[in-house]
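In this view, the complex is presented without one of its protein chains, the others remaining in place.
Order of writing sets the chain letters: A and B. Residues in each chain are counted from 1.
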Amino acid sequence: MSKPVSLGLPAPRRRWAKLPRPPLAVALAALVLLALIGMAVFAPWFTHHAPQALAPALRLKGPSAEFWLGTDAYGRDLYSRIVYGARVSLTVGLGVAVFSVAIGLPLGLLAGYFRTLDALLMRVMDGLMAVPGILLAIAIVSLSSAGLATVMVAIMLPEIPQVVRLVRSRVLSAREEPYVEAAVLMGTSTFKLLARHLMPNTLAPLIVQGTYICASAILTEAILSFLGAGIGTETPTWGNIIAEGRLYFQLKPGLVLWAGLALSLCIVSINLLGDAARDALDPRMKKR
Amino acid sequence: MFAYFVRRVLAAIPVMLVVALFVFLLLRLSPGDPAAIIGGDMASPEQLAAIRQNLGLDRPLHVQFFVWLWQLLHGDFSTSLMAHTGVLSMIGQRLEPTLSLALVATALTVLVAVPLGVLAAWRRGSWLDHTVMSVSVLGFSVPVFVIGYGLTTLFALQLHWLPVQGFKSIFDGVGPFAYRIALPALTLASAHIALVARMTRASLLDVLGEDYIRTARAKGLGELAVLFRHALRNAWVPILTVIGSGFALMISGVVVTESVFNIPGLGRLIVDAVLARDYPVIQGMILLTSGVYVLINLLIDMSYAISDPRIRY
């Protein structure tokens, strides 16, 4: 039977507890992001037009009480399309961040710990990194159907090597630490060694990296949609709203700029949160 | 030094092999008949049979790979579906606008970002530093096309200073060339400027904390000598790295910028290829850009070896 041994002692240092009050920009970024997430999840509550509802009679109308941001070339409500577009962007951002970390973390741990595996795995990762991500994504999307899953895989694939490299470098430096060697000398199994002593070292930078991946995935998805290599136009995304609006850009810049604004706000907010997380969690990376 | 160079060149070969293998597997493992993808929707059964023969689709996978690799090494990047010409010659025709755009953007980046980063690091914590840092977040967060359309709205539609789109070769005169490349180059460079300025600042701050900087100050050197002779020379390596690894970013930027400004370069070629499902062109572009990426990083590694006396074996 195990009994708790420590009583009335100061709690272990919690980094979060030591966080200073966040600066205004970070608080704003968090608010913007929360608002976007709320709008995406509860999109029907925020809009009163279906994003696909065509009204050819109402093409390219200006902003009005009915259509807050006006209508597009097919008479669809631009505001509704932008609200629904947040769903795709946020799903892609979150999904890519979570999956690339979930896949990259174990690969990085293994590469950092087993030297023989390392040489092979890192050659593969070097090769993957040499392929410009956008071209890889374009190739994957153009080879198969352009569904949400395909787009996510296509965006995720070039991000994984970044995660693997980060985790690997952390493991390589952590395994030199005397406390890791002490654990080896105490007969700790490889699995426990990785889980207890090596993996915790990688988590803080991974949270930061995950945030940046989220932002970059949203950006890439928008570019793919913009280039016509993304999700089909029946599902509104910020990228394909802009792609469709381009044709009328000189006539009605709002068709491009409103969605662009939403996209930019979203990515700036995530990057700002990433910077804040980095400063709070990992002072060593602070100066980047 | 020579041995080091040879070793670095040799180390690039497996990377390119992995890239080739990857591109190869992408096509073979994707749903659908590779021959139909290569041949396009309009191919006749005879054409498809010829393509199958050429790819060796009846043979085992590894044999197919080496057959394909052999063709690549002989410059056979297969034929474009849109233009019915060889992929390589097609890429060659579109090279100039892209190269001009990329070079002007890179020059702009180095000229703007490095001094900004140096200033921000030197005056750390000042309003200048804060401004550079916050504007740089915007710079790499706002998508290239949004920046492009924003700049166009301002400088072309409102102020009428610059044209909305188009491209003129530098061989048609520097004036017209500069007039048309200004907005696209600025658009393309914006994300880069942000990244490089940040990296310059970070790298310089790292170096400014080093012992030898304290030594230099203890010698009584002036701030400028400390900053340029001692700090920047050591901070240069990570800055070069970010400029080099920014190449991938440059590619996506080029693709988008050329679309926004209607420039007939490689980026437009890619977009047209995507719309026409012209896989041979996409494949050729991937192989080519990966090769250039590996080459650029090779050159950067070698420049370290030349500039840093510690790397010399």
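Basically, contacts are C-beta pairs under 8 Å (C-beta built on N, C-alpha and C of every residue); 3 or more make two chains touch, one makes a residue touch a chain.
The working rule: contacts and distances are computed from a predicted model.
In the listed set "HAAS domain-containing protein", "Iron(III) transport system ATP-binding protein", "Fe-S cluster assembly ATPase SufC" or "ABC-type dipeptide transporter", the entry agreeing with the UniProt name of the missing subunit chain is "ABC-type dipeptide transporter".
In the complete complex, the hidden chain is touched by one of B:45, B:125 or B:175, namely B:125. By the touch definition given at the top, chain A reaches the unshown chain through residues 1-10, 12-13, 177-189, 196-197, 200.
The chain not shown here touches chain B at positions 3, 6-7, 124-125, 210-212, 214-222, 225, 229-230, 233-234, 307-310, 313.
As a working rule, only the chains that are shown with their structure count from here on.
Chain A and chain B have CA centres that are 22 Å apart.
By the touch rule above, chain B contacts chain A in their complex via residues 14-19, 21-23, 26-27, 30-32, 37, 134, 137-138, 140-146, 149-150, 152-153, 157, 164, 198-199, 201-202, 205-206, 247-248, 251-252, 255-256, 259-260, 270-271, 273-275, 277, 279, 282-283, 285-286, 289-290, 293-294. Within the complex formed with chain B, the residues of chain A that make contact are 25, 123-124, 126-136, 138-144, 215, 219-220, 222-223, 226-229, 242, 246, 249-250, 253, 256-257, 260-261, 263-264, 267-268, 270-272, 275, 287-288.
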